[in-house]
Every structure is written in structure tokens, then in C-alpha cells.
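Before I ask anything, let me first share the structure, which is written out below as C-alpha cells.
Here the complex is missing a single protein chain, while all its other protein chains stay put.
Which chain is which? They are A, B and C, in the order written, and residues in each are numbered from 1.
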């Protein structure tokens, strides 16, 4: 079993403007989730903000032996992620997964990238 | 309880020049701090330099169930962070938190980004 | 013995276009693998996708006291990595190694970079 069940990403910010062709050059953030196991993983995401109570839970399933590149921009239920707003997130799974956080920022003509394996614990 | 109480960021450097509209494109560094718990976390930051004794303590509170995106550029008491100067930092909390380090460098026309989950221990 | 035997990279995406002189400015992803030990490490890589079964195993040897910068673009057997397609990977070794993930994205005129130490466990 590869991975852990509890993950957190302290950084979060989807730039509100973009440059370049859609969809690939739209400013976005992703939580890439890997489930190497033989059963589907049920994942719950919560979003934390500066000055309001958390949003969520957002529910998704990552299939057995599948990679899921979750775009925070695409979250809709129970509410979308506000653009240009600092946030953090937790990703909790019923089975071990691995989570990596990435941002593409295309506010200026040339895009910038950041990425890190998220914080995890047992 | 998600997170740990002791965190460190070995890299630190706020570029002294910027390109693009303020405030979002001003070169800056952040320590994004997530407190998922039900009590406020009291956080103490120390800054370490190449050739002088450390600066601090800087004190801040991260509310229960809140995300705090601390801009190092905004630290003022007991002293501001010098620009264009290498430094490191420790972030110590009385309750578990998660910390991620990010820099936006806009010295040139197009911004560059870096980010990493900070080092943590129990 | 420095390192661990089980590693995972949840993010994976080789941009399908590039700008600038080949080979150095071709958009690519690497898994940099360090073997500090005195024996060769035998490494097996698996690739995970959104909507199909995993690809692999890919087999390689990292010599004793050697650094191996594996370009995912160069994987051929049993099949190449599709461009412009989200994926994840696992890197399993018979001896302790250290793995770091890096992407150079040159879709636009100025390249962007991301990097992180991969997730590891015993």
C-alpha cells in the first residue's frame, strides 16, 4: 500500500486572470491524487479561508490503479473556489493515496509554475 | 489533529525589485499556515541570517479552522525583513499547523514562482 | 544507507509543445534518482493514468554512487509516455535511493520550472 490517508496543502490561490489559449493556459491549481491500490479510494476535500468558515465537503472517487488530476477550478458542489482568494485545503481518503499540489499562473505573458508533494500523516 | 508544531524554511530571499502592478506583482515571500483545529493557534516566527543574530520573535494568531497567508514583506515588529538578503525562518506553534513556503519573483518582466511544503518535526 | 525503496510522484504531464533550441529546451519531465550506496540499484517504474490500466514495468539500473536523471520523455519499453496527458508514477527500488521530480515547460517563449522531492515510505 503506497501513500497515506491524511493530506494537507497550506498554499492555495487561483489567479483571477490568464493569458494564452484556453483551456491549457488558464491559471489553475491542481491536487494530483494517485491511488495505486486495488480498490477505489473515497476522498473528501475541505477548503479553509482567511476570514470565513471552511467550505465543503467536496466528495470524489479515485479509481483503483488510477491517477486523478483534480482542478480546484472545477469544484462546484457545494460551492466553487473563489478566484484571487487565499485558501488552504485538506484531502482525506479512506485508503492510502499520494497528493501533489501544482499551480500554473498565467497572469503575465509567460506562465509560471510551482509544485510540491503535499503534507501527509498517518 | 492535522499538522505539526515545529516548522522550518531554510530558503528565504525577497527580491528587492519588482515588475508589474502592485500589490499582486510585487516580489514577495509567504508562509502559508493552515490551522484545521477548533482552537486558535499561537505562532512564533524567528528569522535567521548569514552574519547577524536572529530577528524576532514575531507573534501571530491563526484562528481555528482558518488559513493564514503570511507575507514576510509585511512583518514589522520587532523589525522588517530586509530585501535582497538571504535568510531562513522557523515557525513554532502551540497547536498543530501545516506550513508551505512560496516566493513570487517579479524582478524580470514575467514572474517566476517557487513553493514547497516546509520541513516539519514533532 | 541514504534513502528509501518506495517512491511516488502524483503529478505528471509532459507538455506536447515546446519553444527554443532542442534538446535542452524541449518540454520534459524527469525523475532524478540518487544511489549513494556501494551496489547497483534495480529500479522499476509504473505509470498511472486517468482512464486506463497502468503502463509498465519500466526497468532501469542506477549504478553504485551514481546520479541518474531519468527523462520520462525517453521511456520506450513497454510503451512511450503520451504527451499532453495527465499521469502519475511510482519508482520502486531494491536498495535505498532518493527521487526528485522536475518539469521544464517551454510551451511559451520563456520556460517555467517546477520541482519537488517525491513522496517516500519504508
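The working rule: a residue touches a chain if its C-beta (ideal position, glycine included) is under 8 Å from a C-beta of that chain, and two chains touch if they have at least 3 such contacts.
Keep in mind that what you see is a predicted model, and the values were worked out from it rather than measured.
Q: I need the residue numbers on chain B that touch the omitted chain, in ascending order.
A: 6, 8-13, 46, 48-51, 53-54, 86-88, 90, 101, 103, 105, 107-110, 112-119, 121
Q: For chain C, which residues reach the chain that was dropped from this view?
A: 2-3, 20, 24-25, 30, 32-36, 65-69, 98-100, 102, 104, 109-117, 120
As a convention for this text, only the chains that are shown with their structure count from here on.
Q: Taking the mean of the CA coordinates per chain, how far is chain A from chain B in Å?
A: The answer is 21 Å.
Q: Would you please write down the residue numbers of chain C that are in contact with two or more other chains?
A: Within chain C, residues 110, 112, 116 contact more than one other chain.
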